[in-house]
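With one protein chain removed, the remaining protein chains of the complex are shown where they sit.
Moving on, here comes chain A:
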């Protein structure tokens, strides 16, 4: 069986600075795969390249059996790859309902869209209560919920979440992590980028540790959680 996402020898540069220096990994349908690592490791750059916002220098990306090379960002979401970006990037002056509608921008099935909006409200009741409010008025955690809900509105085959726990209170973070588990249970495949390594590895089927543009260690979530070097470097243990 081929993987849903296959990344091979991916290199990405900003001008002369190479941020991703030849990484390979894959995501099987139904899995949660996480990329962990410190700031500047190249995790966000990897996701932005997968969704077409950045052009790779070299390497191949195959998604759902087809190469993504040369496909512009606005066409990639139509293939089933949704991206909830780092820093949430909700549309602050549009309402919550309008943000969710934009998540379904390319869909034409009005009734199913309405059902999916309701599903997001069931997942995050606060969003339903504030549907007509400008998204910029939400708290950070609520904005994160909206960003995730918005990404789900395209009914993706693969959901990419970039730092969903960033800047959240511990309670809010637990909610988000619980939601990711729920999403997996409902069959969504997830590629999760996190600085909170412990939370990410506890959920993940597989994890990859990135350091300055390279994958230095790969394994199952549980393996990495118990790996000596990971514990020292990323879990804050001696």
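FYI, a residue touches a chain if its C-beta (ideal position, glycine included) is under 8 Å from a C-beta of that chain, and two chains touch if they have at least 3 such contacts; residues count from 1.
Criterion: contacts and distances are computed from a predicted model.
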Undepicted complex member, UniProt protein name, chosen from "Branched-chain amino acid ABC transporter permease", "Electron transfer flavoprotein alpha subunit apoprotein", "Sporulation protein YqfC" or "Heme exporter protein C": "Branched-chain amino acid ABC transporter permease"
Contact residue for the chain not shown (choose from A:9, A:67, A:92 or A:125): A:92
From A:42, A:103 or A:164, residue that would touch the chain that is not displayed: A:103
Of A:13, A:53 or A:216, the residue in touch with the unshown chain: A:53
For chain A, the residues touching the chain missing from this view: 51-53, 72-75, 77-78, 82-83, 85, 87-89, 91-94, 98, 101-103, 105-106, 136, 150, 154
